[in-house]
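Below is the structure I would like to discuss, written out as structure tokens.
== chain A ==
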Amino acid sequence: MGASRAVVVRHVTRIEGHGNIVVDLEGDRIKRCDLEIVESPRFFEVLLQGRPYDEAPRISCRICGICSVGHATASVHAVEAALGITPGPKLRAVRRLNMAGEWLQSHILHVCFLVAPDAFGVPSIVPMVGSHPDVVKRALRLKRLANDICCTVSGRHVMPISYHAGWMGHWPERVELRALQERLIAAEEDLDALVELFAGLSWPVVERRVEHLASLEDGGAYPMMGGPLHSTSGAVTAPEAYRDALHEYLVDHSAAKHVRGTDGTIRVGALARYALAHQRLHPRAKDAAARLKLRADSANPFDYVAAQVVESVQAHQEALDLVSALLVDPAPEAPARPGRPHGGRGVGMVEVPRGTLVHDYTIGADGRIKSANCIIPTSLNLVSIEGDMRAFVPSLVGRPSPEIAHALEMLVRAYDPCVSCSVH
Partner candidate 1 sequence: MRPRVAFFSFGSCEGCQLQVLSVEDVLPELLSVVEVVNFREAMDDRGDDYDIAFVEGSLVKPDDVAELQQIRARAKILVAIGACACLGGVNAMRNRRPVTELAREVYDGRQDGVFAALPDASPLSSVVQVNYEIRGCPIDRIEFLEAVRSLIAGTVPYVPPFAVCVECTLRGTPCLLERGIPCLGSVARAGCNAVCPAYGAPCEACRGFHEVPNFEALGEAFFRHGMTRTLAAEKLQLFNNYREVREAWEQAVPSSSAT
Partner candidate 2 sequence: MPQVSMIPEACRILAVTPHNSRDIHFVVEAPKQGFTPEPGQFVMVSLPGIGEAPFSLAALPGEGTAEGTFEMLIRRIGRLTNLITQLKAGDVLYVRGPYGRRVEWDQFEESNLILLAGGLGLAPLRSFVRRALGRRDRFGRIDLLVGARSPDELLFRTDLLVWASRQDDVHVHLTVDAAREGWDGRIGVITSLLDGLAVDTAGTTAFLCGPPVMYRHCLRRLLAMGLYEHNLWLTLERRMKCGLGLCGNCQVDGHYLCSEGPLVSYREVRHLRDVV
């Protein structure tokens, strides 16, 4: 029996929210290997109770700063499903544009600001301002553009303002769209350079059998705005029946609920979407995937980074296409009316940057939310993250503890977990 040692990282950095890595080793034997989620619970599901449904997108977007657009979208979808509202084509296009903006913003933030420092062996992007000014400037430009897409559509890049069931409180104007179009075209070079940069980086390999999940849209668009939940196992589940596929449960070391699939560990997010829908990518994004040598059947969590780069290209192309389409006729669309004003239950399931997000509301006849349940992509990934940590540690045991800690941090970070979101 070897000496026992503990590897502990308190508050993993460069992720959103508070999580600790706790590993206890006895010689080569792993006694404990957990990702402790110590984020503070805020009880959003209870906060929503009793509130008028119009507030739901604005309350629930406060679950998370990084994916506030995603939350607002899932929320407004849930409300619309509950009230029997079918959003018009332009409304869907504008919302998808906003989502594309958020994807781009979130992915750039993750790959350039949070992950890239690992590749360059520095603690943050700050030293890179001096050492790799081009990389930093490019990242800042892309992020600014992504933020401006969100501001144009919904007023702010964090906490969208204009979301209502069936209508928009503000429609982007022609001049604004034209300005975006110009900048999107100009950004193609930056995305190209981004792909180039990440194609030249290499990451550890941790392979494990997992089930990938994503909610695929009918009609063949790349998964973003939701649809039935597809699994690499072949199973397909309707959004309202998400409970058949996703089982939430409590564990002692996490304020975020863990989720089990029908068949053990599941994974969502860029890599899962890529696995399930890579054929749906825009040609330029496919090309990026080829340059990044991203395999469709990759199960290596470190490949999340490459998949996010591919999806950045995708989001950018989609934004460009959507802006161009909206420019043909930017006039506002008439609001869609509720088919079921007395309320009922509705589920909004969308693909946010980190994976499948579910908002499930029951709305009463008084227009107030009776009950709410939210499932967050990071929660869906927690079991997988710990599984990967367990699979990764044996290849690290020979090394000094700080190195093990660093390697595990990188693994956790690769998933781009959003901890405050997962606890909500």
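Here, a contact is a pair of C-beta atoms (placed from the backbone, for glycine too) under 8 Å apart; a residue touches a chain by one contact, two chains touch by 3 or more; residues count from 1.
Inclusion criterion for the candidates: all candidates are chains of the complex that A comes from, given by their letters.
Quick caveat, the model's predicted, so the values are computed rather than measured.
Peer 1: Out of the listed chains 1 or 2, which is the one touching chain A within the complex?
Peer 2: Spelled out: of the options 1 or 2, chain A touches 1.
Peer 1: Could you pull out which chain A residues touch candidate 1 in their complex?
Peer 2: 11, 13-17, 36-43, 45-47, 49-50, 55, 58-59, 62-66, 68, 109, 113-114, 117, 123-126, 129, 140-141, 143-144, 147, 154-159, 161-162, 164, 168-170, 250, 252-255, 420-421
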